[in-house]
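All protein chains but one are shown in place.
Let's look at subunit A:
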Amino acid sequence: MTGGNGPDRAERLGFWRSNSLTLVFGGAFLVVLAAQAVAGRAEFNEQMAVAGLQQIGFGAYLTSSDFAVDVTENWQSEFLQFFLYVFGTVHLLQRGSPESKPLDRTGTESDREQRTGEHAGSDSPRWAGTQDWRQAVYSRSLGLAMALFFFLSWFAQSVAGVSAYNAERLLQFQAPIDWSAYLASSDFWNRSLQNWQSELLAVSAMAILSVYLRQRGSPESKPVGSPHSATGVEG
């Protein structure tokens, strides 16, 4: 991120510039979430109009199960994608991809390579220097956080989903079903699987395309002049 000018330039960068990756994507997330709410409400009200029922305001839609299930079904799949990617790349390799570790470094690596236990430095996170459960937890904290967010989002999807599904069933003069029946329903699994397949496609495409294609200046790509066979090199 700092180019070739070293730490001096990094220190000169202000808060906004030095956190721009998180801030820009976080801000864009909020803008797109709001846009989704606008489009979702319009679609919801179309259905109500067709059925001759009352259309709802923006506030009511924001707190509706219809909006909640549409949001959480996408969240769970994104967190699942990163959870699988973080854990999968410990052991899985892709020759020539910057997304993969070098072919001879598969696995969790030694304490020396990971700077854990007695090899931790004075600037290492505190739990990295321990030799008990704290090191074990901290060593997996990124993947575990993604897994936790995945399960929470998926659970929220199921709870909001059964409510939205039952609201739709009532419109069709069908009796509602309970949560356990919803977990076995085609609606729940169609919502889940359609998101999972797209995440898995994106991950596999990224892993293989980054072998042959480049994005100058991006850490997700190898340097433009790197050979296709170079593995685990980031630009």
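By definition in this document, contacts are C-beta pairs under 8 Å (C-beta built on N, C-alpha and C of every residue); 3 or more make two chains touch, one makes a residue touch a chain; residues count from 1.
Simple rule for what comes next: contacts and distances are computed from a predicted model.
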Query raised in the report: What is the protein name, per UniProt, of the chain that does not appear here: "ATP-binding cassette domain-containing protein", "Succinate dehydrogenase hydrophobic membrane anchor subunit", "Lipoprotein" or "ABC transporter permease"?
Result: "Lipoprotein"
Query raised in the report: Out of A:81, A:163 or A:192, which touches the unshown chain?
Result: A:163
Query raised in the report: Among A:171, A:193, A:209 or A:224, which residue is in contact with the omitted chain in the full complex?
Result: A:171
Query raised in the report: Mind pulling the subunit A residues that touch the left-out chain?
Result: 26, 48, 51-54, 56, 63-66, 68-69, 71-72, 149, 152-153, 156-157, 159-164, 166-176
